[in-house]
Structures are given as C-alpha cells and as structure tokens.
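All protein chains of the complex are present and in place, except for one that has been dropped.
Letters are used for the chains, namely A and B, taken in the order the chains are written, and counting of residues starts over at 1 for each.
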Amino acid sequence: MGSYISNTPEEQREMLSAVGVPDVESLFSHIPQEVRAGELDLPAGLSELEVRRKVTGMAAKNRVYPTVLRGAGAYRHYIPAVVKRLASREEFVTAYTPYQPEISQGLLQSIFEYQTMICALTGMDAANASVYDGGTAAAEGVAMCRERKRTRAFVSACADPQVIQTIRTYCFGAGTQVELIPEREGRTDLEALKGLLDQESACVYLQQPNYYGNMEDAVAAGEIAHAAGAKFIMGVNPIACAMMESPAACGADVAVGEGQPLGLELSWGGPYLGFMATTKAMTRKLPGRIVGQAHDGQGRRGYVLTLTAREQHIRREKASSNICSNEALCAFTVGAYLSAMGPQGLAQVATQCMSKAHYFAGELEKIGLKRVHTGEFFHEFVTTCPRRDEVLQALDGAGILGGLPVEGGLLWCVTEVVSREELDRAVSIIKEVCGA
Amino acid sequence: MKLIMERGAPGRHLDLLPPCDVPQVTLSRTRQEPLDLPQVSESELVRHYTELAKQVYGVNDGIYPLGSCTMKYNPKINDEMAALPGFSQVHPLQPEGTVQGCLEVYATAEQLLREVTGMDAVTFQPAAGAHGEFTGLLLIKAYHRSRGDAARVKILVPDSAHGTNPASAVMAGFQVINIPSSPDGCVDVEALKAAVGPDTAGLMLTNPNTLGIFEKHILEITRIVHEAGGLCYYDGANLNAVMGEVRPGDMGFDVIHLNLHKTFSTPHGGGGPGAGAVGCKELLRPYLPGPMVERGEGDLRWAVPEHSIGRVKDFYGNFAVVVRALCYLLTLGREGIPEAARNAVLNANYMMHRLAEKYPVAYAGPCMHEFVLSLQQLKEETGVSAMDIAKGLLDRGIHPPTMYFPLIVHEALMVEPTETEDKETMDRACDIFLELWELAHSDPEALHAAPSTTPVGRLDEVDAARNPVLRYQKP
Partner (left out) sequence: MNFPAELQYAKSHEWVKKLDDSTVLVGITDYAQKELGDLVFINLPVEGDEVSMGEPLCDVESVKAVSDVMSPVTGRVAEVNEELLDAPQKLNEAPYEAWIAKIEGVSDCEELLDAQAYQEFIQQG
C-alpha cells in the first residue's frame, strides 16, 4: 500500500499535539455520524510493482496496429522525438494554471506562442489557450455566435457525427435550435442552405475537409451565411491548413478544430485539444483563457492571462462559457510540434498525406473499390467495399486497421507515416478477398 | 526572453520525413498566404523550451498550497503507465474486441469510484470539472423533462461556490438563485427553505465548502431539496478532505463530478488536461452521455444509455488521465484512500494552527483540508494586501495560496497544503508567512515592490487588457 504521505506516525503525533487534539478522528468529529462511511469495499492497496504488473496487463489486452488506415477524427501522424521529450518536461506537467505570472512566464509564453501559431495556421486574428477537443470547440464556436435574436444554428450534415452530437448537447443546454444542412453526394448542399437561412439564423458550421474527406466550397458557404447576416464557423483539419485556403481567406468568423494531428498521441481518444480562433471583432467572445503580452514596471516584456473578466471565476452566471481547466499541456505540445515542423515540414506532411491517399484511392479503384463521391478530397475518402467485414478481418490479420465502416462502404485515411509498400500490401490483401 | 518566432532563420528546419514515395498531388485551390511558423534547428528548439522550463513553478519545485486546487504530488508510475504503447497507440475507433484493455481501465476505475462516492454509475466522458458540472446539470434537466416537469428551471447555488457552478447552470439553461451563507460559513438553512419550491431543479453544493468547512446540516439540506422535488449535485472539487471517510451518495447527493486532476493525483499540465468523471444514482443513469462500458458475456462492450443526453465530447474522455487516476486508486486502495484524506486534514489544521498565531482565520474551528485567512485587518493597518503577501511569497520560493476567493471573504488567502507535504516543508512555509506578517508592519513598501527575484516584476494587467496583444506580429 502506498499513499505518498511524507509524514511519519511520529511527526503526525507532533502535529496533533501542536494543534491540541488527541487524534485525527477529533478533526472529523463535527461530521454527523450518520454520514460517516465504514470501511469501504475496495481492494487493498498495491505496491508500485504490483500496479505496474496489473496495468501493464490491461495495456497488453489492447491491439496496437502497425498500420492504421483509419482516421475519422483521430489521426496517426509522425511525432518527432524532440516533441515528446519536451512535452514530458515535468516543470510544465506538474504546474497549475498560471495564476501567478511572475513565476509562470515559461508556461504563459508557451501559450502565447501557441496562440500565435494557431493564428498563423488559420489566418485569424486571435486564438484562445485551448478548449477540450474539436467537438467542444465547435460547440463553443456556435455559442459565440448566438445572439439574442439569432438563436438557430445550421450545421452541415457532412461534419463529423460526434461533433454534431456534441453541438446538439451544448445547444440542448442553451436552448439554441440546431438544424442540419443536408448532404448531397458527399458534400454540404449549399443550394438547400440558401433556402434555410433567415433572420433568426446565428451561424453556419462547415467542416473542411468534411467527414468524408471531401473538400467543400467554403468560400461559397461563407458568402451564403454572411448574406443572411449569420456568422460562418469553419471546423478545419490543422494539417490540411498547410495546403488549403485558410479559414480567414474563406471568410470565416470563427475557426475551430481538433488539434490532435499536431503532435498528440492517439491515446484512445484523449486527451486531445480544441483550438479556437476568431476575428478581431469577436475576440472578446472567445471562451476560456487567453494569454496577452504585458510589461512590468521596468519595461520588461512578459505575459499574463488577460481579458479575464469574460470568464466564469469573475462573471459567474453571466459568463458565456464555464470552462476553467483546459488542455494547456496539449497546447504546449502543439506549439512544440509546429515549431519542429516549421512551414516546410508541415507543408510536407500535408502533401504526403494527400498524395498517399490519392495513390491508395487509385490502387483501390483498380481492384474495383470505387470512390463513392466525386470531386476533390484531402487524405480521407469513402469507397464501396463488397465483403466489407471479410476485408477488414483479412487486413486485421496482417496488422492493418482498415477503413471505418460508414454508409456506402469504408472511410479510409492515409497519413505520411504509411509507406507505399504498406499501401500495396493492403491492396493485395483486399484484392485477394474480393477476388478481383 | 525571446519568442520562438524571434529565433531561427529562414530555411532552418528539422529533417523528419523521407521523400514522398508516391506521385505528388495538391489541391486546385491552395493556401495563398505564407505559412508563418517558426524556422528553427532542433538544438535551438530544445534550448528554447528548456529556457522556458526554467521559468515555471510546478509541484516538483515545492509546496503549492493553492486552495481548492489540491496540488498534491503527482506519482511518476502513473505517467509511465499512461504512456504504455498499449494505451497511447490505440485508435479510438478500433473494434471493441481490440480495446478490451482500455474498456477494462474504465470498468475498473468506475467500480472503484462508485464505491468511493456511493454512486451507482460513473462516466469518464467529461474532460474537466466544469465540463462535469455541465454534464451533471444536463442529467438533472433531462430527468425533470422526462417527467413532464418543465417548471423546474432554477438551480440553487451557495454564495461561496466556485464560479463554474453558476456558469455551468446557465450553460445548461437554468436560472441561478444564490443562497447566502450563515455567519458560521455554512449554508443558511432557513434561506434555503425559503428558496426551494416547485421551480427548483436542484442544488449545487461543495462539501466541505470553499471555506474548508463541512456542512454539518448536510442531511437536512439534501432532504429540503428532495422534498421540494429537486435533485442534489455534489461538486467534488474538495473530495480530498473526505474520501474514504464520507461518501457523497450517503449525504443525499444524486449526481457528482470528481476532478481526477485534484483528488486523484493526476498532473495539472499548466491548466489541463484534467478529467471530470461524473457519477450518479440509479435514477439518472438512463440519461448519462453515451457510450458507457457494459459487461457482456465474457467481454466488455459499449452501450448507449436509453435516454442519453448525447455526447458532451468526442470519443470517451481524457483516457490517459483516467489511466493515471486508476493507478493511484489501485496504489492507495482500501486503507490508503481514507489515510490520504486524514493526512490532508491534519496538514491543513497544522498549518492553520501555526498561521493563526498572526493571521486571522476567516472562520474559527477546526478546518477540513483547507482554510481561509482574511487579510482585511492587515490591509487596513499596514496597507499590505493579500496580493502583496502573495508576491512576497514568490520571492521566497513558495507558491502563494489562492487569492481573493471565496468572494465572501475580503482579502482572502485560501491555503490547502495537501497530504503529500511533509512537516518541515510546511514549517518553513509557515515561518515565511509569519516573517511576511512582520515585514508588512516594519517595511510595507518592500512588499508593495515584491516580487524582485523573479524574471519579471508585477506586470501591468490593466494595459494588457485595454490594449490586448494576443499574438506575436513581426515588427
């Protein structure tokens, strides 16, 4: 049994006698007896070695695929060794929120740098210090756009279903009405959107590339939203941002997304990071913490948590978001990742993802797995797949996590970590199963 | 100190990827503006972040008595287990059969936390305490609605509550009714009685409260709310005081959140990631966010509760944080869990006893895991504020307590040593606190000018907020 308590029984006795009570129980004596728990029905505590054995045993029950051809919101990318080492530095890991700026400059500066890099990636004017993940970033983005007389949010049916569900849950809380913009052949039906918007429309949420990997006409979607007086929110893949038109160039008022591709492990879904950026005009509507530059009495540059009167600890029931703890260490990691990659490296990742995905789509097409949608895609795409379950099982047997089953077939994803050899091997396995 | 954007030179980079082994393609509409990211070498990058690391204060550096934040030691085995490739390399959309170990982590942690809290079900989907509050309140909302009871639109919140409580209630679509505290720092039971009614959806309560006081009328409080038809929400921020000694479920609470990054020792990471597990009694189980882990025949699987409020987040929560908390629960076990709470309370009482020599304690009597000092009198006498004392502590290598909270105490300093601090560390901290009290009387100017040993002095937060500079722009 361990409890990480430092004081010996002797020291505890000294402290009790200083306080002037006979035992620790006396310090609990004002708690009504009716609510005191007896001994809990828990296993006895374990030594470190026993914990290691037990938990390592659990990890061993999971399957780690050498090759992953599945994305759908979580992506295996290459994480440089330097990023992992820096992100595990315990000075950052064991710190609390930087409430005392004078002894937290390292942390505050790292977040300021992260905000700067998110602005660079999205083209927007200001970013916050992170929210929980891509889904909650989208939901908070919708909340930013709600106005007293504009209480309807229009969400693309081609967005990640989990993101849509999260937006719905948040809107159930706030009383915002959520309407889906229908899908048409793998893309958001912008003609339909025109007919849907009215004076009560708060915002349009579009994912780029969308859940099926397809590129949307974001510029047109933004124009339609703005023509109706609604705000335009883009949920973007940050790797794709190195290659595609930036959210700012598409006219986005708010840009959000899942930061996991930028140096965070898959970790079965978390912790990840939601990034949020916006225009100068909407900066004060950003939820959560924001770091700003400041100077001390001697003119030295430093950083502080700023615009804090927006937040729950000051505004309480008038705050527009309740977020307190965020994903600071993940933001730190993203900053280190983007610094390691640089403009050239990130562009290289984006190009390799897209190129390999296209190569794979082409090879699949040759063996009869046709793309379900037409038009441009980034690093994900949907194909038909006869004998879907058998295909996935055969790939599984070869250590390959195949595409995600979706309506109409499989949703594939290829990133820079997958080699041409691996893709060719996957194709030959599929070919064998499908007998083409 | 330079920003990473101010380092490097055009063309500097790291060599990370092999050349592309397939024909290259690109989009028809591509990014027009340059991608303005840092261009540094690997050694420059490492030196930059190493320099930043020297300007951070973590639990590894020393005592961190930040009230209500439970900054206890973060055991290293927990980090090592969370980083096992069998956890870190697992894709969240793998088939159930290939993630039985992950599901077992959740099932085991759920079982242990149900016993610790006296709840019937626990979800790990919420990513932080506030996220847990929001989730728990939506459960309450869904419960009343399912009974056709749409009139219950008000959530009662004591005035000593964390700011997240009222903010979460509003996000969940409720109106907030503030309940005043009595002179003894506890909920004013008469005011509560007057406030409840057919419009009461529920009460949110932290117990022990933010003053470090156990609400001794807790059973009466939860009964009053239940009799009025409302539900009771337990904010688990202060569970470290009572875990293994008192269970929220036995106090009459229907739904709770736990901050795994406080009570269950997972590191705060400079502000996150945390995890905000939500537990509830049977009556709220059908509304929990999905999916939940369920025991099948010989295996574990996912199941979505019948009337689920839906997702509050992508995937299943901050899994790697839950792995750490599970390691901690397994390590402490039956004896260790109450032992931690008892020592947290002992340490707090010891520090309070020593500081009370000079500093007025806001509410008399033994405290639980934390206590609040009021420096109002000191400020009136010497002009030295809670902020000044905090900055003086920085110069002496101590992380200050929580300042100016709870709001109902003027010039508040809220101290929570946690059970992992040893006596000599606390003695040294107390000596410094007492020395600063003397200094406030002998040389108040010295404290107004503090800190002087840190990389920067007090920063002009007014100017930072009036003229916000939120990102670096090239000159």
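The rule is short, and it goes like this: contacts are C-beta pairs under 8 Å (C-beta built on N, C-alpha and C of every residue); 3 or more make two chains touch, one makes a residue touch a chain.
Since the model is a prediction, treat every value here as computed from it, not as a measurement.
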| item | value |
| --- | --- |
| Residue in contact with the excluded chain [from A:K61, A:K84 or A:R284] | A:R284 |
| Candidate in contact with the missing chain, chosen from A:T56, A:T151, A:T279 or A:T308 | A:T308 |
| Hidden partner chain, residues of chain A it touches | 284, 307-309, 314-315, 318 |
| Hidden partner interface residues of chain B, rising order | 404, 461-462, 465-466 |
